[in-house]
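Every protein chain but one is kept in place in this view of the complex.
After this line comes chain A, so read on.
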Amino acid sequence: MIFSEETFFSSDGYLVLSDGTFYEIEILSLSQKSYAGVVALGEVVFNTVLTGYQEVVTDPSYAGQFITFTTPEIGNYGCNFHDMESDRIWANAVAIRNYSGVRSNYRGEKSLLALCEESNVPLIQGLDTRALTRHIREHGAMPGVIGVGDPRELAKFATSEHSTDNKDLAAVVTRGNSFEVGEGPLVVAIDYGMKSSIIRYLAGRFRLRVVPATTSGAEILSYGPAGVFLSNGPGDPSALTYSNSQITEVLGKVPLFGICLGHQLLARAIGATTYKLNFGHHGGNHPVSRLSDQVVEITSQNHNYAVDRDSLSLAYGKSTITHVNLNDNVVEGFSLDDARAFSVQYHPEASPGPHDSLYLFDLFAKEVRSA
């Protein structure tokens, strides 16, 4: 069957931001439910991808956040097993303009609402997502609350403790166990909240051992890896107190590749600093200039923190900026030539997003094989 319909219910409520701004919303559910008071708390961010809501909501990097999709029609093609980026939704809520009660796709195994309910994450619709996006663009990502009742009362719950600042969310989302997948030279991947698609791309090139976020550098080296990968993950890099020693222990000994949070952690490990962007980069259309040949890569992005450009120049050895964001000049990639390490802020694995940067996995493979 190429489509299937579902019946769902809605209850009126509010999405309230910490500054008191509020929006009328509907909380959706597969069975009739009544809500009262606070339903969810989290940091409100927006994502501008046009396709790939399933990959976005199952990306562990969204832990602790409310994901708002700017594209208005969501749920159209359902969800399916293959496009999961982890085994659940890690965000605290999914906020959209309009939910489709029909999923029309031969792969539409499950509805988005069902996926949200399995993860116990509220799906809300009917809000003016554009107004919310404009608000966040101007005032920055901020804590928010979804609930039923007087919005002024609800606003009191949206406190700064619900922002992602200073929180080690990687420790929350990391897979608890260590496992191996794939064939070839051994690469150890530190799972700070690693997306399944990254595992797929690496396992297609290496024997990949995925280890939990807090695994020590010594333990990583004990596997005798030919390369180490620093994964993406949620939240504030400064909150991962263990990563500096973890990374410096392996840095220079084996080739190293980092993506997103992994990129920020690598920067911090060499003494550079990270800062919080006003509202982050969340989308699938950011132009990044590869400085070596001026080629523009259209990239998939999802981060609220970034590496400070000036601090990088003062950091360890010879670090060179390799990629910059053409929209706002944010550092999108750097390399440490002496240490055979490089990292990018954006997501070469896409999922969702353009495949323009998949070459980075091959680059890492070359590096690993030549080591």
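One rule holds in what follows: contacts are C-beta pairs under 8 Å (C-beta built on N, C-alpha and C of every residue); 3 or more make two chains touch, one makes a residue touch a chain; residues count from 1.
The rule is short, and it goes like this: contacts and distances are computed from a predicted model.
Between the names "Copper chaperone NosL", "Ectoine/hydroxyectoine ABC transporter ATP-binding protein", "Carbamoyl phosphate synthase large chain" or "Cytochrome c oxidase subunit 1", the one given in UniProt for the chain missing from this structure view is "Carbamoyl phosphate synthase large chain".
Note on the undisplayed chain: of the listed residues A:43, A:83 or A:191, the one touching it is A:83.
Of the residues in chain A, those that touch the hidden partner chain are 2-3, 5, 46, 48-52, 54-55, 70-73, 76-77, 80, 82-83, 97-98, 100-102, 104-107, 128-131, 133-134, 137, 283-287, 289-296, 298, 320-322, 324, 326-329, 333, 335, 337, 342, 350-355, 359, 363, 366-367, 370.
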